[in-house]
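Omission of a single protein chain aside, the complex is shown with its protein chains in their original locations.
Each chain gets a letter, A and B, in the order it is written, and its residues are counted from 1.
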Amino acid sequence: MADGAREPLVQVRGLKMHFPITSGLLRRQVGAVKAVDDVSFDILPRETLGMVGESGCGKSTTGRAVLRLYDITAGSIRIEGAEIGSLSQTALRRLRPKMQMVFQDPQASLNPRMTVAAIIGEPLDEHTRWGRRERLDRIYELMDAVGLNRNFANRYPHEFSGGQRQRIGIARALALNPAFIVCDEPIAALDVSIQAQVVNLLEELQERFGLTYLFISHDLSMVRHIATRVAVMYLGKIVELAPREALYADPLHPYSQALLSAVPDPDPSLAEKVERIILTGDVPSPSSPPQGCNFCTRCPQVMPVCREIEPETREVSHGRFVACHLHDATHDPTGGRTPGTRQEPNQQGVTR
Amino acid sequence: MIRKTSLMGTAAALALLPAMAMAERGSSGHMNIIYWQAVSTMNPFLSGGTKEMNAASIVLEPMARYDETGELVAWLAEEIPTIDNGGVSEDLLSITWTLREGLVWSDGTPVTSADAVFTYEYCTHPEGGCSYRDRFANIDSVEALDERTVKVNFSDITPFPYLPFVGAGSPMIQQAQFADCLGARAPECTDANFAPIGTGPYRVVDFRPNDVIQFEANPNYRDPDRPFFQTITWAGGGDATGAARAVFQTGEMDYAWNLQLAPEVIEQMEAGGMGELLVDFGPLMERIEINFTDPSPDLPEGERSTRMHPHPILSDIRVREALSLAIDRELLTEIGYGPTGKPTCNFIVAPPAMASPNNDACLTPDKDRANALLDEAGWEMGPDGIRVKDGQRLELLFQTSTNAVRQDFQALVQQDWREIGVDTRLRNINAGVFFGSDPGSPDTYLKFYADVQMYASLFEGTDPTAHLEQRRCGREPKPDTQWQGQNINRYCNEEYDALWLELSREADPDRRQELVIALNDMFVQDYAHLPLVARGRVSAKANSLGGVILNVWDSEHWQIHDWYRIEN
Partner (left out) sequence: MFTYTLRRLAFAVPTVLIISLIVFLLLDLAPGDPTADLPLTIPVEVREQIRMALGLGEPVHIRYLKWLEMMLVNEPLHALANMTGWDVTRDAPRILSWQTRSPVGDIIAQRIPQTLWVVGLGYIFGVLIALPIGIISAYRQYSWFDQVGTFVSMVGFSVPTFFTGVVLILVFSVWLGWFPSMYDTTLEVRDWDSFVRQVKQIILPVSVLALFNASQISRFMRASMLDNLNQDYVRTARAKGLKEQTVVLTHVLRNSMIPVVTVIALGIPAVFSGAIITEQIFRVNGLGHALIGAIYANDIPMVQTITFIFAVLIVLFNLIADVLYGLLDPRIRYD
């Protein structure tokens, strides 16, 4: 790729986040919830990577782990070239302004005992040496940016509506001029009428401040709207990662196919072509995933090999990565490349 | 039984004193006394409790006291009035006391016969609620003959005239201090009630109700060398174990009162080695009362447990005797009281001279004889081991107050009786209710709505006449008297009544003693109730406290002026 300037902003390799399961009086570890199990992806600057998957598949954990809100089990995370996967929490603090998060539940993620001004201003106190005036100006500026009335600066979160609260959350995330923001289902808790407003705000801010998003959602149409590329997660793993258009037009992984078949297509003529694939059975527990392919227990196209060997992630065509034995034959001769590093040169244009 | 000389105990006490360097007032310094049941008031007339009487006894004094053998000793009086010395009139209708010369109250004013007359008026005032009102019963008048002489006129022949002004329950109070506190106004005089002016060896410095009292030596005390302790802290509160520990194990306290503890606890405490257990036996006796009347709930209210219906089972003396023979009194005593109890078969257990020697056979249980008696009475052993007669099971309801030792006793007695084919149902009742005098409650010991019941009783002083009188026919609690009366077992025996009448008119001490024993024997040989254990008074003193003579006939601090610190 000639585009040397477009080094990925975020580079995740082999990320694992296992939560120990303990039992007994002495709390000995008897197992682990493999919430995220060997996940790799890149996010280019100013890009939005959508992340979809059923609830419980490890999306939030991935988002938090990438921001090192957890001490990860294994893997490497580079942000702007700096490795943060193994940094101590203390050392991380300095880097926190660069990477922020917008949480799913705007109510729970705001300290109920702090006013809006305090919530937005707190990171400023921590990371800048600004005076009162400067600080207040910045708070107002941010409130303006997210469309909050300045007069409400001294109110408490519970006095706002859900959409407004999410705006507070976004303003807070923006306070220190981050480059990268993980949006963990930022609209899931909002009324449908407000969801669009918030998504539009996020897009607008991305444009204005040159932000890079990891946009986690289980709402596939919203992801389709905002994301440049989309990663599909199943049981702690990314099963498919592809540019938006390609994925929505022609999902390769049986799981992606099932997932997308459930989405009403905005184009009704297309909708008829796709028959709904209904998955049967329950998602296995992340503490004891099945042998072989994680999806083998529910896959409509399961083959014997699927129950034996875990499929590798392969780039099956330009920028399209899938982890499925169905695509073993068609695998790219350059295989073994890490997903996400190849991009359409014109991708930037696609987002808008 | 009356010591004719006026013995202050001084000579005797002096003999007890080891070579004390300076036997003078205050030389022993400070003493700590613990009453785990704290003292509520210093006016014994307003309390009636033993603890208040004891605390007041080191401030307020009577004309005469009982010594540790139960003999009368002149105290504020010059001597004990008798017929011989003319103090008691020949017709047994009056007694005349003469105060010692030069007696003064702790405020320095003289003690006069007017104070005695006032004391009488104070305690007999109908609205005053004086707890020792009975000490002044059957009195026509109390008159001051002169400054130092008081004459008590009885309304009836009184062969034993030593109740008013005698003992810790009948001390003298100062007229000047209590003049405005008569009748309903008595409780309003808080200052006087908390710090009465007395003649005793100590006076109150600070009184905190139910907590602590500070005493100091009375500067006007009649014996210039006494008391030896200058100050006393009389602490209250905590519990009996803590009090015992403070004497035996930590040495914080010099004297602890009323250590009613389990025998094994006492043993363990004594191992602390810093103190000594003091036990003495008075008239307190634990017994099982047998109901001579029918308590059946089928009877209409007002007829239950009254003499209208004799008891269907217990009216037979053979059954009563069998019940007595089955009980192992030695075992009960050992388990319940250890060194602080003595098994007994007598109604009157003390003073020693009054205790009958004729009934000790019951101390060894004899279940064979008991069984034989029940067979003879027609109670045949049923298939379940319970005797039956005319289709009626030999089943008794046994009640008592809630108290660990009493419940142990109930269980042991139940076991003993079971072995002779008697089934016993046990019941225990909160002490406040059981001993309460609420005529509306069915659960009082006075109502006795049970076949047998257990409690302890005693009498004040050394003379059991009044105590024996309680078992006369007609003195039982019944609806007519709002269930008041102390003939708890509803005993009725003409012979007994006649003998008691003789006692009540007899003045000769030796003959009185014979009569008391005869009455006692008649009562217990009729198995009218079953005496179990004579209970001692238990206190403890530090090894370093000298001069203590435990006395069950009066306040146990009766000669506190002789107490001293043993130096080593």
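Quick notes on this structure:
The rule we apply is simple: contacts are C-beta pairs under 8 Å (C-beta built on N, C-alpha and C of every residue); 3 or more make two chains touch, one makes a residue touch a chain.
Bear in mind the structure is a predicted one, so any value in this text is a computation, not a measurement.
Under the touch definition stated at the start, the shown chains contacted by the missing one in the entire complex are A, B. Contact with the chain that does not appear here is found for just one residue of B:Gly26, B:Gly49 or B:Gly382, B:Gly49.
In the complete assembly, the contact with the undisplayed chain comes from B:Gly485, out of B:Pro310, B:Gly338 or B:Gly485. Of the candidate positions B:Gly26, B:Pro159, B:Gly382 or B:Gly436, contact with the hidden chain is made by B:Gly436. Which of A:Asn111, A:Asn200 or A:Ser285 touches the hidden chain is settled by the complete complex: it is A:Asn111. Although one chain is hidden here, its contacts on chain B can still be listed: residues 34, 36, 38, 40-41, 43, 46-50, 126-134, 184, 186-187, 190, 193-194, 206, 208-212, 214, 233, 235-239, 242, 245-246, 249-250, 252-253, 272, 430-438, 441, 443, 446, 455-460, 484-486.
Interface with the hidden chain, as seen from chain A, comprises residues 22, 27, 64, 67, 69, 89-90, 92-97, 100-101, 103-105, 108-113, 122-123, 126-127, 156, 158, 169, 172-173, 176.
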